[in-house]
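Below is the structure I would like to discuss, written out as structure tokens.
Note that one protein chain is taken out, while the other chains of the complex remain in position.
Then we have subunit A:
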Amino acid sequence: MISRRDFLQVSMAASALVGASGFGNWARLAAQQSLTQGQLLEFETFGNVSLIHITDIHAQLKPIYFREPSVNIGVGANKGVVPHVTGADFRRLYGIADGSPSHYALTSDDFAALAKAYGRVGGLDRVATVINAIRADRPDAILLDGGDTWHGSYTCLKTQGQDMVNVMNALRPDAMTFHWEFTLGSDRVAELVEQLPFAALGQNIFDAEWDEPAELFPPYQMFERGGTKIAVIGQAFPYMPIANPGWMFPEYAFGIRDEHMAQMVEEVRAAGAECVVVLSHNGFDVDKKMASVVPGIDVILSGHTHDALPEPVLVGETIIVASGSNGKFVSRVDLDIRDGRMMGYRTKLIPIFSDVIAPDPEVAALIDEQRAPYLDEMSEVIGQTDSLLYRRGNFNGTWDDLICDALLSEREAEIALSPGVRWGPSLIPGQDITREDIFGVTSMTYGQAYRTEMTGEFLKVVLEDVADNIFNPDPYYQQGGDMVRTGGLGYRIDVSKPQGERISNMTLLKTGEPIDASRNYVVAGWASVNEGTEGPQIWDVVESHIRKLGTVTVQENTNVDVVGV
């Protein structure tokens, strides 16, 4: 019998065998500028079970640019630990050479220059090639989709997710869980889920009326692979009706429900599962806390917060694997399951360099088929950009600055608010901006750009409320997005303070005057979770603004003063 001490030694030795999860290999090759598909896929098959994890694709069927964040602040116990490490600190932590492909894939500095050298990332036809290669090593590998799949592009919005269902089905996943999918509305979600030839999981998806597990979404699925039984438990995004419009899916309730998760773990263990995998859309810090609270989980495949980590994070005996977003990465997780437990693991975060990995011809054709009816309208060039346009970061991105400028000028507002979502591909300087690019950072089923009046006091409440959703020291009270983006409004934020005390020095940028708590301000924004929001669609507002500008230049944003880090 193997003791807990032995287990840790075995698993640690296993990861050390391939030079820190196989990650060091391509980091070193990278320095020689000789990256090949074979090297990206190189993996010494380990144990008896393979998992393949992809998450938060946000409907990016084609290769894109995607800049990782330069600012990702952790608070409480997560201060200064991954994934809250960026840039040069991140490279030092993982031994990544400056200028290497892994520098480009995993960090943000010199992004525009490296993007020109290394090209686009992602593309589900390339992802298909990687999945096929893993299946060639291990035919019964389990492919798991962490959700945020049926949202985020022109074609996905127009087909209400059908394009993604068609292409993902061709990749033959074994299970998935959910978040933005629900913004298609509960009827459409049910219609699509019923067509899926694989399990739609969510132990925390409940019937809102009866507070019982929802029938359409089983909590888990058992798999018999590699001579053992593996249970995959789904965990959908816990805060959907709060972060997204609950009125679009009133039949469902969510929440973290870790007691129910613990019950499910016991149930699958009793049913003979030797390995328990949670396919999660909790976000990384929430997953870490859940791993420390719920006993008996071997692997958490973590999604939602879009973090890409070259090595799993170990919490007790649970490994947490974070596989990035937008089709940029696929994780391979090989497990040695014996004698009723996980004896070791070997993992690799595979970056999908689209110029290095050959597209799978069948899936490439299928993708083009989904896009063909919309190709003319979405390929139309609206303008050009002189600046790097990106979104990720806790406080602002240049895409959001552009969107806020569009709201201020097109909607004649004093202040603009743009949601702190983490999806949306980047554009590099010199690129055309097409209609598809605009939809890549704006498309959603509740994109109306409202124009309203808010008092200075209410604006502060909004900022404080959103800040607490990101910087509450207890991860269970976080929703996993970034700070609401502001246009025309500057402020100071002390991330170390409690709710109600973080925001100060609110300034109306147009006049330089402090925000007056009792005065009304004209505010334009989009993505309101309230039913009946009126206004033009945000993509039309942004398109009209970019057309007028012709060429977009976005200055560095210095309007948010961050302290207490």
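Keep in mind that, in the parts below, contacts are C-beta pairs under 8 Å (C-beta built on N, C-alpha and C of every residue); 3 or more make two chains touch, one makes a residue touch a chain; residues count from 1.
FYI, contacts and distances are computed from a predicted model.
Hidden from the displayed complex is a chain whose UniProt protein name, among "Sugar ABC transporter permease", "Thiosulfate-binding protein SoxY", "Tryptophan synthase beta chain" or "Cytochrome c heme lyase subunit CcmF", is "Thiosulfate-binding protein SoxY". Residue A:237 is the one among A:65, A:237, A:374 or A:491 that touches the chain missing from this view.
Within the set A:479, A:537 or A:557, the residue that contacts the chain not displayed is A:479. Check A:97, A:170, A:462 or A:509 against the missing chain and you find that the one touching it is A:462. Taking the whole complex into account, subunit A touches the unshown chain at residues 56, 148, 179-180, 208, 211, 237-244, 246, 253-256, 259, 283, 304-306, 419-423, 461-462, 465-466, 468-469, 472, 474, 476-477, 479-482, 484, 499, 527-529.
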